[in-house]
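The excerpt is restricted to a subset of chains, each kept in its original location.
Chain nomenclature is as follows: A and B, assigned in order of appearance, with residue numbering initiated at 1 for each chain independently.
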Amino acid sequence: MKESIILSFTENTALTCARLSKILTMPEIVNDKTVFTLLEVTKSIQKTLAERYKSAYWVKAEMNKLNYYSHSGHCYPELVEKANGKVIAQIKSILWKDDYINVNNNFLNVLKEPLKDGIKILFLAKISFDPAYGLSLRIIDIDPSYTLGDLEKEKQETIKRLKSEGIFNRNKLLQIPMLPKRIAIISVETSKGYADFLKVLETNSWNYKFFHLLYPSLLQGDRATVSIKNQLKRIKKVREHFDVVAIIRGGGGDIGLSCYNNYELAREIALFPIPVITGIGHVTNETVVEMISFSNAITPTKIAEYLLQKFHNFSVPVQKAEEKIRDKSRRLISDEKTKFGSEIKLFRSVTENILIGNRNQIKENINSLVQQTTFRFKNEKEYLRFGREEIKRGTFKFCAAEKQEINGFALIMKKDVISQIIQSKTALNNMEKNIENMSPQSVLKRGYSITMSNGKAIKSTENLKEGDALETIVYEGRIFSLVKSSIKTIE
Amino acid sequence: MSDIPTYTEAFDELQSIVSEIEQGEISVDELSEKVKRAALLIKICKQKLTSTEEDVDRILRELDTTTNENDAQQNGS
């Protein structure tokens, strides 16, 4: 088995066999068989190999195990080559103490990682065969930049895989409780980071109280991956008690952090049911774990501050809320009191207004009443005075008219009586004149005379004879005579 | 004819005498008697008129005076 491995390791099997036969030139013959001692053979192999592989070669391989022996300081790395997961080549190797120190320093410088198990290396080696120890590669130097690239590739692959599985952001998408006060700490009890973390948390001046429980774990180097995973598993079982997992590493320098690029670990963290925050404390490139963790802080102190900040983020609004409640509730009451007070003022003024309005109306009515009654009385009195005056005037006017009429009567009477008397007088005078005119005396005066016979006035010739005595009366006397003759003049 | 006739009687008689005389119904014989009568009647009438006039004058004068100063007599009416 071992030989086959060795054979399979050689580049040219045919050539090797030929050389081997050359080396075995002095064999012992036993029972027709050429018999070599083991040493002869191995020496032959040694010689052949030494002749064949004179220089050192750059070889790339996976270093499964470093196999560092601390007491000797030498390493015996296990080198393999795999194809499709199967080991297709394998060889022992030796890294002497001095070389190891040298290489390891280079690694630490370049990779920030020590030389360790499970990395791919490009190494300068001489093929060595020792009859006692067999075939091995003596590693003279290892090129750290090759391994760096490989580690970077692994990291990228991890990222790619997580992304392709859709879990890269899984932990980030979790909700961290408002108060992440229950902390499962994955750290090393004696580490400075842990101490710093606790100091910041527990001596906070706001009296914020945290609950934390340490889950001790390796935090760097290859074994850290498993260790952390184990603790994560434990935490997962009691996750109800925790708000957050804090992976805290501090004071370890930047060495041995490639474990945080490990897919398994990264996956575990990505899928972890509660937020995982990391404070791994280094200055180099961010590891995958840091990328996918819920939150990453550069140092443990920063994690603590991050958590305290969360408390602040909670506490400050609560404080503000309290202040606002105080202010606003009192303000609300005082505003309401003001509003209420002004409403009451308004109430008073509007009621007073309406009352004043009504009072004025009443007053107007009273005034009107006084005025109207006064006016009315004045009018009535006026009329009574007028009536009195009218009576006086009317009666006097009437009396005066009557008097006038009566005086008129008197005048008429006087006039008519006088005129009647005058008329009567005139009439009498006229009659007197007539009578005077017609009296015999007046007639006689005008020359007429009356002739009488026997005391009677003669009007005709009848009954008158000659000689009858006649008496003729004239105005101034009487004439006595006798009739001589008479003549009748009227037929 | 002892009684003095009234003015009206006297005046009427007088008128009738005048009328008789005017119509010549009275003979010369009666005439002077009638004229005498008329003269009497005229006298009577004239006297009556005069006395009436005097009466009336007095009454009216009294009326004038009383109506102008009728306070005193007011009670006596």
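Assume contacts are C-beta pairs under 8 Å (C-beta built on N, C-alpha and C of every residue); 3 or more make two chains touch, one makes a residue touch a chain.
Since the model is a prediction, treat every value here as computed from it, not as a measurement.
Engineer: For the full complex in this file, what are the copy numbers of the chain types, given as a label formula?
Structural biologist: Every kind of chain, counted over the complete complex, yields A x1, B x6.
Going forward, only the chains that are shown with their structure count from here on.
Engineer: Measuring centre to centre with CA averages, how many angstrom lie between chain A and chain B?
Structural biologist: Taking the average C-alpha coordinate of chain A and of chain B, the gap between them is 141 Å.
Engineer: Applying the document's contact rule, which stretches of chain B touch chain A when the two form their complex?
Structural biologist: Of all residues in chain B, those touching chain A are 7, 11, 14-15, 17-18, 21-22, 27-29, 31-32, 35, 38-39, 42, 45-46, 49, 52-53, 56, 60, 63, 67.
Engineer: Which residues, counting only chain A, touch chain B once they are in their complex?
Structural biologist: Residues 407, 410, 413-414, 417-418, 421, 424-425, 427-428, 431-432, 434-436, 438-441, 450, 456-457.
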